[in-house]
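There's a structure below that I have some questions on.
Note that one protein chain of the assembly has been removed; the remaining protein chains are unaltered in position.
Our next item is subunit A:
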Amino acid sequence: MERCAARRAPEEERRVRANAREYNEKFQYASNCIKTSKYNIITFLPVNLFEQFQEVANTYFLFLLILQLIPQISSLSWFTTIVPLVLVLTITAVKDATDDYFRHKSDNQVNNRQSQVLISGVLRQEQWMNVRVGDIIKLENNQFVAADLLLLSSSEPHGLCYIETAELDGETNMKVRQAIPVTSELGDTSKLAGFDGEVICEPPNNKLDKFGGTLYWKENKYPLSNQNMLLRGCVLRNTEWCFGLVIFAGPDTKLMQNSGRTKFKRTSIDRLMNTLVLWIFGFLVCMGVILAIGNAIWEHEVGVCFQIYLPWDEGVHSAFFSGFLSFWSYIIILNTVVPISLYVSVEVIRLGHSYFINWDKKMYCAKRRTPAEARTTTLNEELGQVEYIFSDKTGTLTQNIMVFSKCSVNGHSYGDVQDMLGHKAELGERPEPVDFSFNPLADPRFQFWDPSLLEAIKLGDPHVHEFFRLLSLCHTVMSEEKSEGELYYKAQSPDEGALVTAARNFGFVFRSRTPKTITVHELGRAITYQLLAILDFNNIRKRMSVIVRSPEGKIRLYCKGADTILLERLHPVNQDLTNVTTDHLNEYAGEGLRTLVLAYKDLEESYYEEWSERLRRASSAPEAREDRLAQLYDEVEHDMMLLGATAIEDKLQQGVPETIAILTLANIKIWVLTGDKQETAVNIGYSCKMLTDDMTEVFVVTGHTVLEVREELRKAREKMMDASRSISNGFSYQEKLSSSKLTSVLEAIAGEYALVINGHSLAHALEADMEVEFLETACACKAVICCRVTPLQKAQVVELVKKYKKAVTLAIGDGANDVSMIKTAHIGVGISGQEGIQAVLASDYSFSQFKFLQRLLLVHGRWSYLRMCKFLCYFFYKNFAFTMVHFWFGFFCGFSAQTVYDQYFITLYNIVYTSLPVLAMGVFDQDVPEQRSMEYPKLYEPGQLNLLFNKREFFICIAQGIYTSVLMFFIPYGVFADATRDDGAQLADYQSFAVTVATSLVIVVSVQIGLDTGFWTAINHFFIWGSLATYFAILFAMHSDGLFQMFPNQFRFVGNAQNTLAQPTVWLTIALTTVVCIMPVVAFRFLKLDLKPELSDTVRYTQLVRKKQKTQHRCMRRAGRVGSRRSGYAFSHQEGFGELIMSGKNMRLSSLALSSFSARPSAGWIETLRKKKGSDSSTAGSPSSAASKTLKV
C-alpha cells in the first residue's frame, strides 16, 4: 500500500517539462497517488497505540497500572485496571481500524481510476496513481480532472473548455477555461508528443482562484494564469475532449491542499465534563491526602504498637513514609470516581444517536434519495442546546428555483388561479394547469394556472405579444438544442431562465443566438432579430436592455429592470398604466414574489447610428470607460413605454415557514446571512415568515461609513428602548448606560423588531469598537437579516455571537460560500442540495431539506441532550456511590487502603454490572414522544438554558452518590458490628461484609437506574434485569468451589456467596439500605413533579391522562398575508455576460447548428440558418407548423 511517496522538503518553485519523465523525476514531485489512510497492517498497532496514549485519560490509567505493580502501594490487583484499559483501547482500535479500512478502499478506488496518458506519442490507459507530473493526459466530456492540469488544447475553438467546479468550490455554474493560444493548436497526439515546453510556476498551495507561472517554449515566454488551469475535482462539461499537462499531482493538487486538518469541535458538555473530571481529580487528591494523613497518624499512634501482630513493610521506617505510600494506594482505589469507561460510554451513546439520525425515515428526502447524515458523531447533544441559527438563503431556505408565476401586461394582471366563474380561487382547489401542447417547443416542466394569458396570446393581443417578445429577446441566456425541439437553456441566473422559459412556453421561443443575431420562434414562425447591443446588467443600473433590429428593419430597445429604476424612466404618457402596474407590483411583492418591470422604446435609425458611434468610441476609450458607457446607456434608456411587469416566485424549500415558526417558538433566534441583495433577502424574510407585518419595526442599516452605521444602530436601539420605556412607565431611564446595563435593558424589550443590515454596513459593524453595539442591537431583534455578506463576514458574524453570547450556534448552508460559517459555528449543517458538496464536506450534519432542521433539533437534539445529561448524572452518581465507600472504610481499617469489595467486583462493576442499563438509557431514553416536541417547542428550552446538566446538577449527583455511599457503608456497619449468623458463627467477617455491601450497591444503583429510565423498552428491561442476574451469576461463579480449586489464591471468597446470602439478616440489611437510599430520591422527585413540574413532565402526565382521548392536532396558524408596500425587485445576475455574448467568444459552433446535425461544425451559422429554414419548410405538417397555422387563423 505504500505507493504514495513520503513528504519532501517544501519547494521554492516548480519546474515541469512536458513529456520528459526523466527530467521531472529528479525533482521528486509527488505522484498522483493519494493517501488518506493512516495505517497499514504493520504500523497499525504501534501508531494507533501511540495515538491512543496521547489521550490524557489513557495515559492516566497506564500510570495507575504502573503504580499497581509496586507491591508496597498496590491496593488492587493489576487486572482491575488493565481489563478496562485493554477493553477501552481495543474498542477504540477496532473503530480506528474499520475507519482506516474504508479509507484504504476509497483511496484505492480513486487511485485506480483510468485516465488516458500520452506516453511516447501514444495514448495509453493508465491508473490515476500512475500519472506523473509532466505527463500529458487527455480528458473527455464529463470526466473528472485527474490532477491539476495546464490546459493545452481542446475540441472547442480558441482552446476553450467548460468545467464544473462544484466539487471544488460548490459553484454549479459552468466556468470557462482557455488554453494559451500557442498550445491551443496542438490538437492531436502527434503534435502533443513533440511538445516540450517547460513550466515554471509557484509551489503547491491551496489558493483555488490563483495560479502564477510561465511557460517556456521555443525560446518564448508565455504567462500562465488560473484561466489556463484545470483543477483536480472539476468535471469537464460540454467539451468533447481536451489535453492538459500535469502540473500538480496527488497531494500537491489544490483540492488536496485545501483539505486541511478538520478543526475538532467539542460540545459544551464535553468541556463541562473535562472541567468536572479535573475537579474530581482535585477531589480525589484531597481524599488521598486526607486518608494519607489519617494513615500517618494511625501508624504513629496505633500501628506502631500493633507491630507485634503486623510489622511494617520492609523499607517503611516511619509513619510519614507509610502515609506517603498509602496516598498512592488510595489514589489507585479511589480512581474509580473517574472511571475509564466514561469517555468510551459517552462515545458509544453519541454513536447510537448518530445512527438514529442516519436512520430517521422522516429526515429522508425521497426526491433526492438522500437520508440525513451525522457526519460528526460527537456533537449530538449540542443539537439540543442551539440558541442561534445562521442560515444561508439560496439553496437553504429557497430551492434556488425560480418560477414565472404572475405577470401584468398593459394593466391587466395574469396568473391568479381562477375557478370556473373567474373568481380568484382559494388555495387547494387548483384547476388543471394551462395546456401548452400546441407548442411543440414548450418546456413540459413549466406550469401556469391562468388560461386567460394564453387566450390573450391566441387572440393576438399586441401588448402581450410584445411582452413575451421582450422576454425572449432581452436576456443573456444561451441555448442548446441537442436534438430537434429539445431545447436547453443555460441561464446565468435562475430568474432569467424562468423568464425565457415562460416566453418559450407562451409561444415566443428563444431558439438560438449568435453574436449578432437572436433567433426566436414566434408562434411557430422563426424570426431572426439582429442584435445591435446589449446594455448589460449591473448593480447600479439594476436593469438590462437589448437593442435589436427586427426583420422589418425597425430598431427597438427592450429593457427590463427594477421597478424603482424603470418607472422613473418611462414616457409620461404611461402615467395611468404605471399606476395600475404599480398596484400590481405591490400586490406581487406582498406575496413575496420577485418582480421586474418591462419596457421598450423605438429608436430612430439616425439616432441609433449616432448613438452607436458614440458607444463604439466610448468602449474603446482608454480611461473612464465604465462611466462613459453608463452615461450612454442612461441616455438611451429613457422615455420608454411600459409593457408590464413579471413576478417570479423564488420557490421556498418545502416547509420553511413552518420550520422557522416552530424554531422561533422554541426560542431559537434565526439570522439569515445571504450574499443576495437586500430586497431579495427581505422578500424571502417575509415569505418564510421571519419578518411579518405585525412587527413593530424593521430596522434597515445601510450606512456606508462608520458614523452612519453607528448612528443607525443607535437609533434602532433608542426606538426599541423608547417603546419599552413607554410600556414600563415608572422606569427611570439613565442616559448613560453601561454596555452591560444596555444588554439587560435590550433583553427586556417589548415588541418585535427585526434588523436588516447590508454587507458594507456589516463590515463597519463588525469592527472591534462597534461589534458589541451591533450584537446587542441584533440580539434584541427577533429576526436578523444580513445581506450582501461575504463568506468571511458570515464567519465573523458567527464568531461574534459565539464570543459574546456564550450560546450554541448552528450554521446551515449549502454552498461553498457557507463553508467558513459552517466551520466556525458550533454545529455546521450542510444542505446536500444542488450546489455541490463543499458545504456538506465541511458540515457536521447534512440533509437535503431545511425543514429537517426542526426534527434534527427538536427531536434528535433534544433527546440527545436529555439522554446525555441523564447519563452523566447517573454515571457520576454511581461511581461516587461505589467509590466513596472506601473512604469511609478507611477510618475503620487503619487507613490501610483496604478495599471494601472483592477485587473482581471492582473490576467488573463499571464494565459489566452497571454499564449496560445506563448505556441503554443513554441511547434509548425518551421523555416525551417526538410529536410532542414538535407540538410544544418550548420543550426545547431546558437545553438552551443548560438546565439538565450543569455544575449544580453535578453537585446534586455527587451529593446523592456520597449520601448513598455513607448509607452503603454505615448501615451494614451498624448491623454487622455485633451481629452473628443464625448458626452462631461470626457474621461480621470481611468477606461477608464485602458481599453484603456489593450486593446492596448493585441493587441500589439498579433501582436508581430504574427510576431514571423514563422509557422502558424491551432492551432496557433486558439490560437492567440482565445486569442484576449477571451480578448474581458471576458472584456465585466466583465464589464457587471449582474456581477456588483451580486458583486458591485468586478466588479467596470461596463459599462466601451462598453462606452470606443465606442469612436473613443480610437481606434485611440490603432491603433497608435500598429503601433508605432510594426513598429520599423518590420523595424529592415527587415533590418536584408535584409542585414545580417541568414542561416535559406536564406533557408526559397529560399524555398519560389523555391516552384514550384523541390527540388534539395543533395546526400552525396560517396568517393571511397582508400586502405591504415593498418592492420585490430581484435579479441574481452578474455583469459581464453581455459582453461575452457580443464578442462571440463563448459561442459554441455546435450549439448554433439548430436542428441539423452538421458533421462539419465549421459550417457558418448563416449557412446553418438557411438549412434550418429549408428543413422547416420541408417538414410542413409537423406539429409545430401545424400549431402555428392554427394560431394564425
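Going forward, a contact is a pair of C-beta atoms (placed from the backbone, for glycine too) under 8 Å apart; a residue touches a chain by one contact, two chains touch by 3 or more; residues count from 1.
Keep in mind that, in the parts below, contacts and distances are computed from a predicted model.
K.L.:
With one chain of the assembly withheld, which option in "Proteasome alpha-type subunits domain-containing protein", "Glutamyl-tRNA(Gln) amidotransferase subunit B, mitochondrial", "Cell cycle control protein" or "U3 small nucleolar RNA-associated protein 22" matches that chain's UniProt protein name?
P.N.:
Going by its UniProt entry, the chain not pictured is "Cell cycle control protein".
K.L.:
Going by the contact rule already stated, which one of A:E55, A:E587, A:E752 or A:D1097 would touch the omitted chain in the full complex?
P.N.:
Within the whole complex, the residue contacting the unshown chain is A:D1097.
K.L.:
Which residue among A:I66, A:L792, A:A985 or A:A1029 touches the omitted chain?
P.N.:
Residue touching the chain left out of view: A:A985.
K.L.:
Just to verify: which one of A:T183, A:T501 or A:S832 makes contact with the chain not shown?
P.N.:
Answering carefully, the residue with contact to the hidden chain is A:S832.
K.L.:
Among A:F195, A:Y936 or A:Y1031, single out the residue that touches the unshown chain.
P.N.:
Residue touching the absent chain, from the options given: A:Y936.
K.L.:
So one chain is hidden, and I want to know which residue out of A:L65, A:V110 or A:I200 touches that hidden chain in the complete assembly.
P.N.:
Per the contact definition at the top, the residue touching the missing chain is A:V110.
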